[in-house]
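Only a single protein chain was left out; the remaining protein chains are all shown in position.
On to chain A.
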Amino acid sequence: MPEVSPMDMPDVPMGKLPEHLELQRTRVLCASDAPTHTENIQYSGAYAMMGIDNGLRLDQFCKNFRVEVIRLTEDDMEFDMIGIDPSLANAFRRILIAELPTMAIEKVLIANNTSVVQDEVLAHRLGLIPIKVDPRLFAYMSENDTPNEKNTIVFKLHVRCERGSPRITVKSDELKWLPNGSEFSLATENSTANSTSKPKTYTSFSCSQDSLPIFTDNPIQLAHPDIIIAKLGPGQEIELEAHAVKGMGKTHAKWSPVATAWYRMLPEVVLLKEIEDEKAEELVKKCPVNVFDIEDIGDDKKKAIVARPRACTLCRECIRGKEWGDLVALRRVKNHFIFTIESTGALPPEVLFTEAVKILEDKCQRVIAELS
């Protein structure tokens, strides 16, 4: 931004910020030394002296807020959120990572493990395997609860590598869902007393999970069938039962429903002056991610244009060197977020985001209820 004396500044119509202040308010300026104007001005009276209300009008927010989906696949999505404050965008990101519940293996009952993988390492590996099941169908299990069909999913793993056969790789598809709960019976003192009734196991399911309408036609399975759990040599065996419960990412990352959830502000690349001919070609060469292109403007003249600003990583290669800082400006738009969600497979990414927004609503509701 060139320095202008206050006396030479153009008149600004009422209700509008002067151009340079508007730029500082809405953009982060990325200069060759450091980014400037990185702060967000939240205070409603920040520009009161100029007769401008910086406050939030809900109807104004509703008018300006936009969402544009860029990419949506089974387990990842990218979308633009335009016209929102970073505090809210960050709240959604934090909730996605740490406060959305999923199901994950929490207890592993190992009956036999003669593999080279130690019990605790094996249990930890099992815990990290994503399970493809809607966590909203289950309840949290608190400390005093007994594991039942509403809070626990049981998987069985029994693999054996016979003597004389080659080594085998145990993959996650060997984990078999037990809709009737645990098959390991609890050791009791008087096991002969009630031999007629079912032996007590580690879970007390009142009904089979696959009799529930949701699971009859889509049985619970793991999100990926090809995750390597262990390798077995001849004569080695693993027999275990894994109990999955509902939890949140802030307790342990295995319950996080996203591989990553992140956002970046939209890069804005502006050519402050016409850049022509050799200079233009030099600029195109300078950029490692091909943000610029060359356009023919007739008479054998060429000029540089900004073709792909979204690809810009703000490496600042294009503003390196003496005069380049005056030719190209790198900025970021403060209220335009490119949001990316990578789901681990429990829920599709678009459902994850709406659930995250609902959780923030619940938090507000809780505060309102507490205070009134």
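Assume a contact is a pair of C-beta atoms (placed from the backbone, for glycine too) under 8 Å apart; a residue touches a chain by one contact, two chains touch by 3 or more; residues count from 1.
As a working rule, contacts and distances are computed from a predicted model.
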Notebook entry, point to check: Between "NTF2 domain-containing protein", "Trafficking protein particle complex subunit", "DNA-directed RNA polymerases I and III subunit RPAC2" or "B-like cyclin", which matches the UniProt record of the unshown chain?
Noted result: "DNA-directed RNA polymerases I and III subunit RPAC2"
Item checked: Full-complex contact with the absent chain, from A:H20, A:R66 or A:K301 -> A:R66
Notebook entry, point to check: Thinking of the whole complex, not just what is shown, which of A:S5, A:S87, A:N144 or A:S206 touches the missing chain?
Noted result: A:S87
Check: In the full complex, which of A:M7, A:A34 or A:L371 touches the chain missing from this view?
Finding: A:L371
Note to self: Take the complete complex as the reference. Which residues in chain A touch the chain that isn't displayed?
What the structure shows: 42-45, 53-56, 58, 61-62, 65-69, 72-74, 79, 81, 84-85, 87-88, 90-91, 94-95, 99, 348, 350, 353-354, 357-358, 360-361, 363-365, 367-368, 370-372
